[in-house]
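A protein chain is absent from this complex, but the other protein chains hold their places.
Showing subunit A:
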């Protein structure tokens, strides 16, 4: 299982404040791999640099890792190992590795509940390393890598921040493709949505709208929990059903937001 590397994702420069270029120091020597994955525990936070070398080692050891390449390979520029998105040794932006999934980018376990993981902070840290604006002076090749990696990280951040898109992404990773074009005729759900949308469109003052909005958000929460349960049990049929409900409620919330 992908180790919760979040605590160690402290990318250099985050603490140095905006505007200053990231200082790069060579990473500490890669610790010798522990004999069993169960005994591996993340070291405490360091402020001196990137740890991708060390993170890379355990990941590559776990060859039956379903999530594929996430440890990072050798840097194209300096050859240092463990270059994940960008090289810890020389700072060069790496080409996009299609085997890397969004959870790996943020050092998260592949699960639905990702609260308390400082997604936004990590996202900003990544952009400080990968953003195309920071590689003006680099080669065209590297600028190309930066554009792609940066875009990938943006997609990853957006997908993981929103519960519905995160849920759908998880299902996608499991190989479940939801045929969204198929019409549904669940009378109970549709009647409820009809009434809900009518209520929103009839609502004339912000107080009523806010009340409706919080009701809908409550339902979203319920079905979000339902998705969590179904997903954990690998009951994908119910998981898909939950995402459909969530879509309907999100749409309704959008309408209230528009009116407010």
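By our rule, contacts are C-beta pairs under 8 Å (C-beta built on N, C-alpha and C of every residue); 3 or more make two chains touch, one makes a residue touch a chain; residues count from 1.
Going forward, contacts and distances are computed from a predicted model.
Missing chain, UniProt protein name, picked from "Eukaryotic translation initiation factor 3 subunit F", "Iron-sulfur cluster assembly protein", "Latexin" or "Aldehyde dehydrogenase": "Iron-sulfur cluster assembly protein". Here one chain is not drawn; of A:133, A:181 or A:205, the residue touching it is A:181. When the omitted chain is restored, the residue from A:197, A:219 or A:238 that touches it is A:197. Within subunit A, the residues in touch with the undisplayed chain are 178, 180-187, 189-191, 193-194, 197-198, 201-202, 244, 247-248, 250-252, 255, 258.
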